[in-house]
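A single protein chain has been removed from this complex, and every other one stays in its place.
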Amino acid sequence: MIVPMPIIIVVTFAAVMGVAAVSTMVERRLLGFFQDRPGPNRVGPFGMFQVVADAVKMLFKQDWVPPFADKPVFLLAPIVGFMAVLLEFGVIPITPHWSIAGDLNVGLLFVFAMMGLAVYSVVLAGWSSNNKFALLGGMRAAAQMISYEVFMGLSLLGVVMTAGSFSLHDIVLAQSRCWFVIPQFLGCIVFLIAGIAETHRLPFDLPEGENELGAGFHTEYSGMKFGMFFLAEYAGVAMISALITTLYLGGWGGPILPPFLWFAIKVVFLICFFILLRAALPRPRYDQLMSFGWKILLPVSLINIVLTGAILLWQAGA
Amino acid sequence: MSVDFSVGLYGLIAIAATAMVITRARPVHALLYMVVALLALACLFDSLGAPFAAMLDVIVYAGAIMVLFVFVVMMINLGQPDETRERSWITPSNWFGPSVLAALLLTTLIFALGHGDAATGPNITEVGPTAVGMSLFGPYMLTVELASFLLLAGLVSAFHIGRALGEKR
C-alpha cells in the first residue's frame, strides 16, 4: 500500500498533536489513580473533553509579552522547541510503509540534531524572559540537556553497532529476531534515564522546579505560547517513547496484531511508564542530577559500548 | 527544486545570517544568527551529498558548542550599557580595514573556485555514514588518533580544573 507523502505528513502531524494533547489528560487521570483519587472526570464522559476545555482556555487567554522581555527571542523560543520535537517524528518509522523519512540513512543522528536544537527553546525562553527565575531555569536546562545528550548518544551506540546502521528503519528490521532491550539492557536503561532528563520531565524537571523556581523557564509565558511549551513537552515524551520503541522494543514488530497496533501499544505503555515515574519518584537536587549523570551514567554507557564492541568482534571472529 | 537552486538558496541564507552575526549589537542575537548560519551550512552539506557531515554540524556546532556560547553569554548578563558601547564600536572607521582584507580574501577564493574543476553538478554522490567511517578509520587513521589525543588532553585539563576548584572549596 503506497500512501502519498502529503497525506502521511498531515496524518502524522495530526497524530502527534493528538497524542500530545490527549496525554495531558491521560497523565492527570493516571496521576489521580496513583494517588487514590479520580482525577479530572467532569468534562464529558470520563473527563475526555478536558483536553478540549484546556485547549480553549489556552487559546483564549491573553497572549501577553512582558515589556521587559526581548520580544523576538521571546516569540522564537516556544516555536523552536515545538518545531524541533515535531521534526523528530519525521524519521520515526511507525510501520514499514508509514513514515515520513524512516529510511533516512542518518535518521538517528537527525533525531539527535533536533534534540540539540530543542535545548535552545528552553535556554532562550529563560534568557529572553528577563526574569531571574526564568534565567536560572534556562541555565539548568542548558546544563542538564547538554550533559544528558552525551549519555544518550553513547547509550545508543550499542544499538547502532549491533544493527550496523543509523537508519531507524534498518534498526527495526535488525530486531526481527530479538528485541535490543535484551542484549542492550544497560544501554536501554541509560537511554530511558537520559530521555527523561532530555524532555525535562519529572523526576528530572529541575528547569521547571515549581517549588524553587516557580515554573522556571516558562514563568513569563502565558496563553498559547505556554501551551506550545506544554505540548512540546508531551510530544517530547511521546517522542522518547517512540524512540525507545523503535530502538529497543522492536518498533512495529510483533505477532498477530497489525504493525501499527504494536507500535501504538508499545508507545502508550511507555508513556504510562513515564507517568508512573512522575507519580513515584522525588526530584533530585541539581548537583545530584549532574553528578549522577557524569559519574554513573557516563561510565555505564561506556562499559556498554566496550562490551557490545567486544562481543561483536568475538562473534565476527568466531 | 534543483540542486543548484537549493545550494544557492542555502548559501545565500548562510551569508546573510553571517552578515547579521557581525552587525548585531546584542550578543545573544548575534549568536542566534550564527546558529542560523550553521543550520544553513548543514542544509548545504546535505544537498551536496554529505548528510553525515550535515548532522554532525548540527549536533556538534549548533547543538552543543553554540548552546555553550549562549549559556556563557546568558551568565555574564550583558545589559543596556554594553549594548550601547557595542553599537559605538560598529562605526565605518572600525569595520573598513577588516572588510577590505576580507574582500581581498573573497576575491582570491572566487578566483580559485573559478579556476578549479567544476565538481558540482549532476554527478553528486551521497557519502553516507558508513563511507565516512571507512575513510576515517582507513586512510585517515593517523589524523583521527591525533585528534583523539588532542581531545584526551582537553578532557584531562578540564578534569584538572574541575578538581582544583573542588579542593579549594
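For the reader, a short list of remarks on this structure follows.
Should a chain be cited, it is by its letter among A and B, assigned in written order, with residues numbered from 1 in that chain.
Basically, a contact is a pair of C-beta atoms (placed from the backbone, for glycine too) under 8 Å apart; a residue touches a chain by one contact, two chains touch by 3 or more.
Operating definition for what follows: contacts and distances are computed from a predicted model.
Of the names listed as "NADH-quinone oxidoreductase subunit I", "Dihydroorotate dehydrogenase B (NAD(+)), electron transfer subunit", "Polysulfide reductase" or "Peptide/nickel transport system permease protein", the one that matches the UniProt record for the absent chain is "NADH-quinone oxidoreductase subunit I". In the entire assembly, the chain absent from the figure touches the shown chains A. Looking at A:F34, A:F49 or A:F260, the residue that reaches the missing chain in the full complex is A:F34.
Note on the undisplayed chain: of the listed residues A:I100, A:A279 or A:L307, the one touching it is A:A279. If you put the missing chain back, the residues of chain A touching it would be 30, 33-38, 41, 276-277, 279-281.
Heads up, the rule we're going with is that only the chains that are shown with their structure count from here on.
Taken in their complex, chain B has these residues touching chain A: 26, 28-29, 32, 35, 42, 51-52, 54-56, 58-59, 62-64, 67-68, 70-71, 74-75, 126, 128-129.
The touching residues of chain A, counted against chain B in their complex, run 70, 72-73, 76, 104-106, 109-110, 112-113, 115-117, 119-120, 123-124, 126-128, 135, 138-139, 142-143, 146, 149, 166.
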